[in-house]
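All protein chains of the complex are present and in place, except for one that has been dropped.
For clarity, chains are labelled A, B and C in written order, and residue numbers in each chain start from 1.
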Amino acid sequence: MSGDGQISAEAAHGLHLLREMVRIRRLEERCIELYSAAEIRGFLHVYIGEEAVAVGAMQALTAEDNVVGTYREHGHALARGIPARRILAEMLGRVEGCSRGRGGSMHLFDAAARFYGGNGIVAALLPLAAGLGLAERMQGGSRVTACFFGEGAVAEGEFHETMNLAALWRLPVVFLCENNRYAMGTALERSESQTDLALKAASYAMPAWAVDGMDVEAVEAAVREQVAIVRGGGGPCFLEARTYRFRAHSMYDPDLYRTKEEIARWRERDPIDAQAARLRERGALDDAALAALEAEVAAELDDAVAFARAAPLEPVEDLERFVVTEAAAR
Amino acid sequence: MSGDGQISAEAAHGLHLLREMVRIRRLEERCIELYSAAEIRGFLHVYIGEEAVAVGAMQALTAEDNVVGTYREHGHALARGIPARRILAEMLGRVEGCSRGRGGSMHLFDAAARFYGGNGIVAALLPLAAGLGLAERMQGGSRVTACFFGEGAVAEGEFHETMNLAALWRLPVVFLCENNRYAMGTALERSESQTDLALKAASYAMPAWAVDGMDVEAVEAAVREQVAIVRGGGGPCFLEARTYRFRAHSMYDPDLYRTKEEIARWRERDPIDAQAARLRERGALDDAALAALEAEVAAELDDAVAFARAAPLEPVEDLERFVVTEAAAR
Amino acid sequence: MTETAPAATATMSFRAALREALRDALRADERVFLLGEDVGRYGGSFGVSRGLLDEFGPERIRDTPLSESGFVGAGIGAALGGMRPIVEVMTVNFSMLAFDQIVNTAASLSHMSGGQFHVPLVVRMTTGGGRQLAAQHSHSFEGWYAHVPGLRVLAPATIDDARWMLAPALADPDPVVIFEHGSLYGWEAAEPGPGPVDLERAAIRRAGTDVTLIGSSQSVHVALAAAEALAADGISAEVVDLRVLRPLDTATILGSVARTHRAVVVDEGWRSVGLSAEVAARIAEEAFYELDAPVARVCTAEVPLPYAKHLEDAALPQPERVVAAVRAMEAGA
Partner (left out) sequence: MTETAPAATATMSFRAALREALRDALRADERVFLLGEDVGRYGGSFGVSRGLLDEFGPERIRDTPLSESGFVGAGIGAALGGMRPIVEVMTVNFSMLAFDQIVNTAASLSHMSGGQFHVPLVVRMTTGGGRQLAAQHSHSFEGWYAHVPGLRVLAPATIDDARWMLAPALADPDPVVIFEHGSLYGWEAAEPGPGPVDLERAAIRRAGTDVTLIGSSQSVHVALAAAEALAADGISAEVVDLRVLRPLDTATILGSVARTHRAVVVDEGWRSVGLSAEVAARIAEEAFYELDAPVARVCTAEVPLPYAKHLEDAALPQPERVVAAVRAMEAGA
């Protein structure tokens, strides 16, 4: 806290970053509980440990920009501004869910937030992001499309087709590769002959570098820099955010492919703890403030869970709606 | 001619290279005539101008090695030792054709020559070549698989998936990229953001370099070097052979996308003329020898055309043969 | 069908009709653009887009690298982003490389997002055999697209449909796939009428009373030739052109069968689990008590199409095989 009880803009922003990460962490902890209670079903992929990437990156975007994500997108959805109520209602299969219960955990969507999923086929979202960029370029707009994907996607042909198209056509897209070192149980070094991912992007003549994905402020700074290049007409950029998932790939995963020690080592670098420590060092956070923040988040989530549980189901008669666009939406 | 009337091994080999290129050139000139006479139908893609690549490369392979090619593979088939008779019979749709008339120009096959096509889907042959390499590695053999493909394939995802798999698993494959600067009407610089193709291979940590694809001896030397690396257990290699097709993409192509001057400039570098000039300079070729060579090739092709024309058609009742393996071949 | 010189009365080729439709669309709406391999400088691998680059420039007649999944996906994204892309995939055979994008993304997005996102994308592709292009360039996979909820699937068989189907396809807020048969491009016939055409109904191309022949695309022409031959024998065949492969216009099919009591489905796809199966099954389900004989199917032999002409001809549905199927039906009844 600064001497006069006012907090600086910098401190306020640092706290905002912390709060956003805590919101994601606690949301997903609730998800795990709800999954254990069989209220959420299907595949559930949590982002715990990686929150700094989505939170840092979202700071660099405006409400007009586009966001495209994978099946591990709860954090991105929340950080993008989709209310926890609608996210949880979705996972509970309710009509008030952000995809009316039709998508579930892997397919969160929100047109108002320009949040284009929630995509379950690894790497298939990359061409889509390029296309959003192409539309923007052809329409002469200034929107940037932020495309999040895991390092596992780099082995898919679509990654390469997209990098080339985006670079060739100088599309306004930031490719944010969340390198959490594993694709399900497959470590990067067992799936790529060359593990320096920025080199791949460079082979498309695209600006590319890596950032510490456990440091939310570093991520924000890097994405701001890339967004500035892209919005300035410099063509697409590629950022590798080096991070780690603390939990198993999904609720089905027995997590047999890595050691407890490795996980513990990375947990020491928990992005939330790191940001909290930094804020304390700056005098912007103390125990009481942290407890208050946690309490606010808990209240938000209590409300969201209650909302989701109380929300109605889509009537079964409406099963075939939305397969094609309804007249009203035309 | 050397002083004592004997020609040196080096000169003999140089002449062999020339003869192989001339055989391909004249074969394809016949194909064009036969196409104009409507004896060959479908798509016909000729290799005229690029002969040095297939001829140079084949020298570096043994009969036990595998060869995989594209729909522009007449030259590879002939240089690999498939008789002109069987190639032409195939294009005339005869049962004596190297694919019994079922494949045509784009799908020449020969199990005895370990010639795996004749593949019509751009880039789809690359994973197949990797798989042949994988089989070899797992069986502890020493065969190398030579995989020929155009520079257009580099934009396809399968190229990248294959480069990674081959490098990751250190498969004994030589990837021979025939960069003739165009994929149909699309020039490389309009389809790749980064036109230095060896850079792509390097991003998979694979030895890669370029060679003058109009110089048959340079190609042979480069492929020998790569085959030695590969056979020695050094993993796969990538060679970009810089070449040019003198004719249109196929018989359907109006060739509107490049200038006559550009074509003329490249024709000055005709690989056959260049090799002939080199041999003359070395005293290994004179007008009489060249005329004799041409006469021999013409005789071979006269015979092959006659053979193909006389060859029988597969009986219509046999249409459904070979869809699955016949009992006799099991 | 071979390209013939224009006759005295005004004619137009199928290819030119498709091109005029593209030109109209590009003129009418600046959100419309064409992208695909060699659509620009080359003029389109089958010549459909020749000349459009000069009129509309390289941004709107956009050549792509060989990246089917990439540029079809880019089309999906561009449609989401407010454009009206027309993606040309050279042939349906190569479209398998982009099948994931079309099935798992384009067709699913609207439902999966609870109706929030729409993909007003048109994908055009060449289909069909008969040109000795062998097993990797000749197949007819329309039936696979017709299986997918969320897609509309069109197959023009006439100059009018080639000329007028594109505009309503572009007006559709959901993805539409249009199949152009390679053997029809050079076909020249009377100039199209003024349009528009509707995208809901099958069309009766020839009226008849004894048997209904049902086909789409090039198979309509096979059926028409068969009907002509049958007429010489005093058998009156009605020919139904499906036009819209998804959603199928069952009513028109059933209406015809209710008059003729016999049906033959002609399809260039393979028989097993193909489009022909659905048409036959629907008739047998919904007009069971109308039928005087089981529905017959004349399809492509179940082989990867061979190059040699005599073998390819034997594999593809020919008018004679349709005639034989009708005769067998009459004999059996």
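We adopt the following convention: a contact is a pair of C-beta atoms (placed from the backbone, for glycine too) under 8 Å apart; a residue touches a chain by one contact, two chains touch by 3 or more.
Computed from a predicted model, the values in this text were never measured in an experiment.
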item: Contact with the hidden chain (one of C:Gly150, C:Pro175, C:Pro192 or C:Pro317); value: C:Gly150
item: Full-complex contact with the absent chain, from C:Met12, C:Ala107 or C:Val326; value: C:Ala107
item: Option from A:Ile121, A:Ala198, A:Ile229 or A:Ala289 whose C-beta touches the chain left out; value: A:Ile121
item: Contact partner of the left-out chain, one of B:Tyr47, B:Tyr116, B:Phe175 or B:Trp266; value: B:Tyr116
item: Residue, one of C:Leu35, C:Leu66, C:Leu121 or C:Ala134, that touches the chain absent here; value: C:Ala134
item: Interface with the unshown chain - residue positions in chain B; value: 66, 97-103, 107, 109-111, 116-121, 124, 126-136, 138-139, 157-158, 161-162, 164-165, 168, 321-326, 329-330
item: For chain C, the residues touching the chain missing from this view; value: 69, 93-94, 96-97, 99-100, 103-104, 107-108, 111-112, 134-136, 143-144, 146-150, 246-248, 269-270, 272-278, 280-281, 284-286, 288, 291, 293-297, 302-304, 306
item: For chain A, residues in touch with the removed chain; value: 41-43, 90, 93-94, 99, 101-107, 119-123, 152-153, 155-157, 183-186, 190-192, 252-254, 256-257, 313-314, 316, 319-320, 323
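Criterion: only the chains that are shown with their structure count from here on.
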item: Chain centre separation (chain B, chain C; CA means) in Å; value: 36
item: Mean-CA-position distance for chain C and chain A (Å); value: 41
item: Numbers and ranges of chain A residues touching at least 2 other chains; value: 157-158, 161, 164, 168
item: Multi-partner residues of chain C (each touching 2 or more other chains); value: 64-65, 67, 69-70
